[in-house]
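One protein chain is absent from this view; the other protein chains keep their places.
Moving on, here comes chain A:
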């Protein structure tokens, strides 16, 4: 399956370093994500997984190194950066739906304001997407009126509404009650099957096994190991990964 990330990757990180004060959160990261590939990033907390996710749409800046998205280096700021972000969807741990807007308005805001799609068209497409993630009946409600799982599915619909080339998932199920995790993972699995390019930071090992093309294991700001899910989960090659897996897979 790794052939997907062949000659022309969608994202390429080279020698990326990032510090938060004295903390070296990303150390010499080299990573490519191919078109249509699903990369799942796992690792202990504080290993830099979320930061790795966030530097790709420049919600975090990097200190050194280069990040190339779709053949162009990430713009530093301004309209060019906004345009890049509109092509990279992002789903957050805490959903971050716009609290003062209805679910449908959340989904149509980007298309109407960034892509200049007509309201009517955006609403039609928005309803299709809400249908797809299974919450069309909630379209007129405000985020606070929905359950966590519904909110996260709305957030996925909001990302999809921009027709992104890739979606970044930053621990999308970590803030959910256990019974709501599955409904979100189901939507994500569906997206992966449909060929969406995804980078998913998660602790859901079942999802990683099922949906990932490649597992990236991070610890202490470094990529320690990467490989196919079957390789990684059955015979990890590093001690660090074996140790991590033994801690999470026993329960």
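Throughout what follows, a contact is a pair of C-beta atoms (placed from the backbone, for glycine too) under 8 Å apart; a residue touches a chain by one contact, two chains touch by 3 or more; residues count from 1.
Going forward, contacts and distances are computed from a predicted model.
Engineer: Mind telling me which option in "ABC transporter permease subunit", "NADH ubiquinone oxidoreductase 20 kDa subunit", "AsnC family transcriptional regulator" or "Na+/H+ antiporter subunit C" is what UniProt lists for the chain we can't see?
Structural biologist: "ABC transporter permease subunit"
Engineer: May I ask which residue of A:49, A:125, A:158 or A:240 touches the chain that does not appear here?
Structural biologist: A:158
Engineer: For the chain left out of this view, which of A:94, A:120 or A:235 touches it?
Structural biologist: A:94
Engineer: List the residues of chain A that touch the chain left out of this view.
Structural biologist: Touch with the absent chain occurs at residues 57, 59, 78-79, 82-90, 92, 94, 96-100, 109-110, 113-114, 142, 144-145, 155, 158-159, 162.
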